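Only one structure is covered here, and it is reproduced in the block below.
The complex appears here without one of its protein chains, the remainder shown in place.
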Amino acid sequence: MTADPLLKVTNLTKVYTGRPSLVGRMLGRAPVNVRAVSDVSLSVNRGEILGLIGESGCGKSTLGRAILRLHEPTAGKVEFGGTDITALPAPDMKAMRRRMQIIFQDPYASLNPRRTVAEIVGLPLQLHGLAKTRSEMREKVALMLEKVGLKAGQLDRYPHQFSGGQRQRIGIARALISNPEFIVCDEPVSALDVSIQAQIIQLLQDLKREFALTYLFISHDISVIGYLSDRVAVMYLGEIVEMGPVESILARPRHPYTQSLMSAVPEVEASDKSQRVQLSGDLPSPLSPPSGCKFHTRCPLAIDICRQRQPETERVGTGHTAACHRLKENLSLLEGARA
Amino acid sequence: MSVIEQSAPVAAESLFRRNMAAFVENRLAFGSAIVVVLFVLMAIFAPWIAPNDPYATNLFFRLQPPVWMEGGDRAYPLGADALGRCILSRIIYGARISIFIGAAVILVATTIGILAGLAAGYLRGWVDVVISRLVDILLGFPYLIFAIGLMAMMGPGLGNIILALAYKEWVIPCRVVRGETLVTRELEYVEAARALGASGKHIMLREILPNILSPVIVVATIRMAHVIILEASLSFLGLGVQPPTASWGAMVADGRAFILESWWVSTFPGLAILLLVLAINVASQGLRDAFDPRFTE
Partner (left out) sequence: MSDDILLEVRGLRTVFDTRAGQVCAVDGVDVTVNRGECLGIVGESGSGKSVTFASVMGLVRSPGRIEAGEIVFDGTDLRKLSPRKMQALRGRDIAMTMQDALTALNPALTVGEQLAEMLEAHDDDLPRRRGARRAAIQARSVEMLTLVGIPSAGDRLRQYPHEFSGGMRQRIMIAIALASKPRLLIADEPTTALDVTIQAQVLELISKLRAELGMSVVLITHDLGVVAEHCDRVMVMYAGQVVEEGPTAQVIRDPRHPYTRGLLASIPRPALRGQPIRPIDGQVPDLVDLPPQCRFLDRCPEAGEACRHLIDMHPAGPARRARCIRIAVPETEKA
């Protein structure tokens, strides 16, 4: 694949400031800062799927929303198709939104219960002046509905008349109708039953091919990410700890967190779990992240330096990077276990 | 996942129809709603229903008792007041004032409240600070005394009464709308609209407002009963609608001097206030139960 970055994110940071209440301020309490996304750089090439994986609270959804400026980034740059969108004034940003869309996790919360399918899916057409008349709009919506596997006759129904999987299809239709180039898929199948999940994954793949789309696919499920993505980025407490081509990450995960994530997934097929890396303890609170390498509190390989210094991101293979002080030792451990 | 949720079928009927069905099933509330409707019809068709001209004085019938009492006359079913005016006719015409002022005040207040509440809840920041402080300050004023002060300043008149009552009344829908907006703005469909490039105005009026309207309507009906009482109180104090216009509050006040010998002069308009307010309250509580189950849980 030739590297043709459609999206380039440089040192993106998102800090949420929780202001103390009036009483808290009088008592001299300082505002609480949460670095949900910390200094993240990545790029997504035209036509590829970048899988972004991490556990709840790691900042993966925030990253997706900061890229779309749904939550304004605190620092850093997002370039889309060569344009720096972080500095774009409102009218230009609105025009840009037609080209970059999002599919949400919750098929219930993401559709306005008081609006019909025609209104929900037709909204982008209306906002961006893509349909001149009402009948033209309905025609386009009907066409889109058929593309996502719904019936044109369901135009005037309300969201509560659909099942979860069908609602997710409506959400997908809404994201695609303005003919965007890039879609952030924020856990689009996590809320669905297994058999419905497979239908939606299949649909997203088909649509990607048909409309030449580029996805940033956010999920906590390594099976889904491993199946769909071309490249994978692993996030832990607001940072990307490992990134690379999916084959490389699956075959040779280099960061101990990625390794534990992969061995923790229960699999249907009996697999060799002798190298299972089981983590102890919980995700630390993002309010007071650990010093040094943020993973050291749960890492089986942690030594003194991990507590003191943040590791640099290093190249460990073709297009494969990882941030860990103990990459070499980890590698020899892996080889040892295999031998 | 709860046991019920797992097995609940997808209902095909509309939410509104389901709520409406629940409301109709609540017999007391539905009956009260019919009473309210009857009052409204009575106000609209007053000239056709009223047996007499409400303004025609006839000193010959001064303090005439109701028809079932000794000395009563069929021409004046509920008797006559100190100027010999037909009490029933005045009550029928008085319904116009009570309902019109109640509806107008609620309409003005709710419109202001919705706009202010949406702005405060959605835009946050300094807009929220300004509106919320203003609301806090207004809430600190005693309602009736505030209205009396305003009426004394502005002088009597229908428009002034509506203004004097709406001045503070908007605070209540405003607080409801602001709270609901704060919750709704965080929902994903609002975020979806933003992702599509929708403006703040579109999000507030098209995405959020339709979803928070139920509690607002419920609160508006409850408050309407309150406003009707306030209007009656102002009229009772002589600050409301000016004579000879028939107003229930003023009629109660007129009868005060004869309460012992001619009790009917004050009692019947008082009963009219009681009945309408009670009916509105019961009906609005039924509405609340049917349309906003959160309140009852």
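By written order: A and B. Residues from 1 in each chain.
The rule we apply is simple: a contact is a pair of C-beta atoms (placed from the backbone, for glycine too) under 8 Å apart; a residue touches a chain by one contact, two chains touch by 3 or more.
Not measured: the values here are computed from a predicted model.
Trainee: Would you mind spotting which of A:Leu145, A:Ile222 or A:Ala323 touches the chain that isn't drawn?
Mentor: A:Ile222
Trainee: Which listed residue (A:Ser110, A:Gln197 or A:Thr297) would be found touching the missing chain in the intact complex?
Mentor: Going through A:Ser110, A:Gln197 or A:Thr297 one by one, A:Gln197 is the residue touching the chain not shown.
Trainee: In the complete complex, the non-displayed chain touches which residues of chain A?
Mentor: 55-56, 163, 165-166, 193-199, 201-202, 205, 220-224, 226-228, 246, 250, 260-261, 263-270, 278-280, 282-283, 298
We take it that only the chains that are shown with their structure count from here on.
Trainee: Nearest whole angstrom, what separates the Cα centre of chain A from the Cα centre of chain B?
Mentor: 50
Trainee: Report the residues of chain B in contact with chain A in the complex, numbered from low to high.
Mentor: Of all residues in chain B, those touching chain A are 10-12, 14-15, 187-189, 191-198, 202, 207, 210-211.
Trainee: Where on chain A is chain B touching in the complex?
Mentor: 65, 68, 70, 93-95, 97-98, 101-102, 104-106, 109-115, 123-124, 127-128, 158, 160-163, 171, 174, 178
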